[in-house]
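Note that one protein chain is taken out, while the other chains of the complex remain in position.
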Amino acid sequence: NETITLKMADQFPLTHVASKLGMQTFKKTIEEKSEGRINIRMFPAEQISKAAGLFDAVRNRVVDIAVVGVVYVTDKVPLTSAAELPGLFTDSVKGSAAFDAYIKTELLEREYLSNNVRPLWGFITPPYQLMLRKGDSLGDIKDIDNLKLRTAGATGEMIAKSLGAVPVKVPAADLYLALQRGTVDGAIYNPPSTFAYKIDEVLASVSTNASLGAVAFATLINEDVWQGLPDDVKTQLMTVADELRTSMSSQFQTFNDQSYPKLEKAGVKPFALSGAVLGQFEERLQTVAREWVSQMEARNLPGQDMLDAFKAHLAKQ
Amino acid sequence: MHRQMNVVLGFFDTVFLRVAQLALFVMMICITVDALGRYAVGIPLSGSFEFTSLYLMVIVAFLSMPATYARGGMVRLDVLTSWLEQLPGKISARLNALLSAAAFGLLTWFSAGEAIEKFIKLDTTFGAIQFPLYWSYVWVPLGCGLLTVRLFLEIFFPTRPQTHAAGDTA
């Protein structure tokens, strides 16, 4: 029984919660469970490839496993991005389970095996929130009109637009200064990441109950590498991947919930949107899913069917 | 023969370079309109971020590479140059050309494969503007390919390493 070394890459620094709960835990668990037979060599923090290139890195077998942000590869796995649409779920543990099932059944052949990669596990962040650099809440839907919001990714841009805000693309390196100096009025982002980018220092308030899309990550293994593994190793990898997805998503959800008191301590006020505003948000956000479906169908992809399939997975949770 | 090849290569070098210069100018306009539009009227230039990074930057970098090299604009250490030039058979220059041609040849080959694949699949992003990514990848093999041809010729017709004094990046 030889040692099997697998190279694994992601975009997160080792200090980032997504790295701690994801790649680092995976490495630790699989090395323990396999009693040293499987060895993971970690390449964190875009060392091997930029975030946008991680899909190609695992497809081209530069590394054996990679944690891929769906937002960067909407060209390669377009239907997968259904999971990032707004308003679909609030509990990310259930969202992650549904996403995991979605990419391993309906999309397995269509978007993954056809690209010579296989999903080990899928994970979705809790829904994104509205973050403001000034003011301690959003009392009225009108207040969001023409607000300049930093968004990441295409879905985020469409979400901001449909809400009546102005989506602004700011590179991560400039985000802090852009918020500090008022280049943007706020951001659509997830609370745990505020600490990673230190923008808790320059924010005034954060919503607690919006559902402004989420970011999905699929951990993929190269299919040739996978086929070359002994059966018991495959079983072990999948078992650990399943456990990891459950533990990662529940811990990330906890971390998300805990970030509100932490943000409050840092002087950022958490606020709940009123039922009326939430309703108006929901109404405006419907255009995003409609637009998504129509763009998919324009490419001869079964957008509506796949969105329904993802929703069915959500309903089962 | 070598002379005519040089003329042909020089023509393509210049065409590529002009496209790169235009891209640089468009980049300035795009970013400025985006930033000032956002500030002055609250309307940023939608898609400027992707257009600038996915297309203009790639064009500026890769299409200007062959001309910049041919005109001696690629920086190199010249501590031993005068001594190396006295070696028989212009061996130093030929070796540089051979190794560089091989590496850029590989780079061209693999990046061309990648670009062709993206053209076949018509890879397009989802979003407010749907960007055709295949038009983003194609500049790498174009620029590197042209450079490879020149480097390949230099194996047989080594040129004196262009010194900076003689170089004119225009």
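Chains here go by letter, A and B, matching the order in which they are written, and residues are numbered from 1 within each.
Here is the rule we use: a residue touches a chain if its C-beta (ideal position, glycine included) is under 8 Å from a C-beta of that chain, and two chains touch if they have at least 3 such contacts.
Keep this in mind: contacts and distances are computed from a predicted model.
**Student:** Could you check which of "NAD(P)/FAD-dependent oxidoreductase", "Spermidine/putrescine import ATP-binding protein PotA", "TRAP transporter large permease protein" or "Carbon-monoxide dehydrogenase medium chain" matches the UniProt name for the chain that's left out?
**Tutor:** Per the UniProt record, the undisplayed chain of the complex is "TRAP transporter large permease protein".
**Student:** Could you tell which one of A:Gly139, A:Gly182, A:Pro230 or A:Gly279 touches the chain left off the display?
**Tutor:** Looking across A:Gly139, A:Gly182, A:Pro230 or A:Gly279, the contact with the absent chain belongs to A:Gly182.
**Student:** Just name the one of B:Asn6, B:Thr81 or B:Thr159 that touches the chain not displayed here.
**Tutor:** B:Thr81
**Student:** Mind pulling the chain B residues that touch the left-out chain?
**Tutor:** 17, 20-21, 24-25, 27-32, 34-36, 39, 49, 52-54, 56-58, 60-62, 64-65, 67-69, 71, 73-81, 84, 92-93, 95-96, 99-100, 102-104, 106-107, 110-111, 113-114, 136-137, 140, 161, 163-165, 167, 169-170
**Student:** In the complete complex, the non-displayed chain touches which residues of chain A?
**Tutor:** Interface residues of chain A facing the absent chain: 13-16, 41, 43-50, 52-53, 56-57, 59-63, 169-174, 176-178, 180-183, 195-198, 201-202.
The criterion applied here is as follows: only the chains that are shown with their structure count from here on.
**Student:** Give the list of chain A residues in touch with chain B in this complex.
**Tutor:** Against chain B, the touching part of chain A is residues 56, 74-76, 78, 81, 146, 148, 153-155, 157-158, 161, 166-169, 183, 292, 295-296, 299.
**Student:** Once bound in the complex, which stretches of chain B touch chain A?
**Tutor:** Its residues touching chain A are 38-39, 42-44, 46, 48-50, 114, 123-128, 130, 133.
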